[in-house]
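Heads up, one of the protein chains got dropped from this complex, but the rest are sitting where they should.
This part shows chain A:
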Amino acid sequence: MAEVILENICKIYGNNFRAIDQLNLSVEDGEFLILVGPSGCGKSTALRMIAGLEDITSGSLRIGGVDVVDMPPKDRDIAMVFQSYALYPHMTVSENIAFSMRLAGKPKAERKKRVDEIAKTLQLTSLLDSKPANLSGGQRQRVAMGRAMVREPAAFLMDEPLSNLDAKLRVQMRAEITSLQKQLGVTTIYVTHDQIEAMTMGDRVAVLKGGVLQQVDTPKRLYESPVNAFVAGFIGSPSMNLFEATLMGDELMSGSFAIRLQDAAFVRRPGLRSYAGRKIVFGIRPEDLYDSSLESGRKYQTIPAKVTSIEELGSEHIVHLNIDAVRVDSGDPDAVDDFGLASNAVARFEPVSAVHSGSEIRLAVDDAKFHFFDPETHLAI
């Protein structure tokens, strides 16, 4: 077990493409850190650099206090779980798990003892003689975990290990990996593009965009206090609604509506006053928008909206709406999927809501939950 420290890590490819730019991260001993971001943000490159599969252009990387920048992967005391699992199809489960011990020349009896222990932990005992082709996705995933565990490494590196599983199994495996990590207490760096995995599994989450670290924090703080519009849009599903408005006195003016801000909003964010008379970006999460005809929405200010479509999920309704405001792009390529062509906002209504597609409604807005961003820099105010 060890802490992993990245200082000013850069990765520049031959064509001058900067995949990682000045990455500074400190992963504590036993911590479960998630690296998250949209496709191409450099999260897998960062993980592969920690593993030693990718050269580091500049910067320092220490695992357990040892500088490992010039060390080959085998000497870094890490184990990696690949997205494809990388299980050898010609070897049995037992041979796959024991492979690193076999390479190290460990005696057969010792290998068997260790494999049996791991198989028991991962409930793979009855599958030890099977080949990977005969296993289900979840079982293969567990074998890949077993192969990493057998080395008793200082740190686990996991590269989107759940992306090949179906939705139900992914939920189950999320819980299994989290509890296994807690049980083993091994420092773990886990890469994913799925922000639900990021929010549910990690002790802390590092959000990357275009090779630049945006924010490292606990899932809760990341959700409640995003440092910029990108993090605000990326974390949360459906994404936060971001709109352009003008701050006139204590009112937010946008299109045909105005929302009065409470004094508390200015007290919490002293910088907000300086935007008076200027453009500003405000954000509101889908769960902070309400159906004004229901009890839950009665106490808030309302704005006009047109319902464009509804996804009835049973426990809630995801309602796509069009409001008279200019939507702001957070810079997250995946966020576009949350909005249809005709809608520019998403709300999460209680299942008792009777709104239907095409209806004109009054949308209740909990203005105390607003997030504010600078329209140029997109930094939180």
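Quick note on the criterion: a residue touches a chain if its C-beta (ideal position, glycine included) is under 8 Å from a C-beta of that chain, and two chains touch if they have at least 3 such contacts; residues count from 1.
Heads up, the rule we're going with is that contacts and distances are computed from a predicted model.
Visitor: Would you kindly match the missing chain to its UniProt protein name, picking from "Sugar ABC transporter permease", "Carboxymuconolactone decarboxylase family protein", "Polysulfide reductase NrfD" or "Manganese transport system membrane protein MntB"?
Guide: Choosing among "Sugar ABC transporter permease", "Carboxymuconolactone decarboxylase family protein", "Polysulfide reductase NrfD" or "Manganese transport system membrane protein MntB", the correct UniProt name is "Sugar ABC transporter permease".
Visitor: So which of A:Met80, A:Val93, A:Leu247 or A:Ala380 would be touching the chain we can't see?
Guide: Hidden-chain contact among the options goes to A:Met80.
Visitor: Sort through A:Gln22, A:Thr57 or A:Ser100 and give me the one touching the missing partner chain.
Guide: Missing-chain contact among the listed residues: A:Ser100.
Visitor: Quickly run down the residues of chain A that touch the omitted chain.
Guide: 51-53, 72-74, 78-80, 82-84, 86, 88-91, 99-100, 103-104, 147, 151
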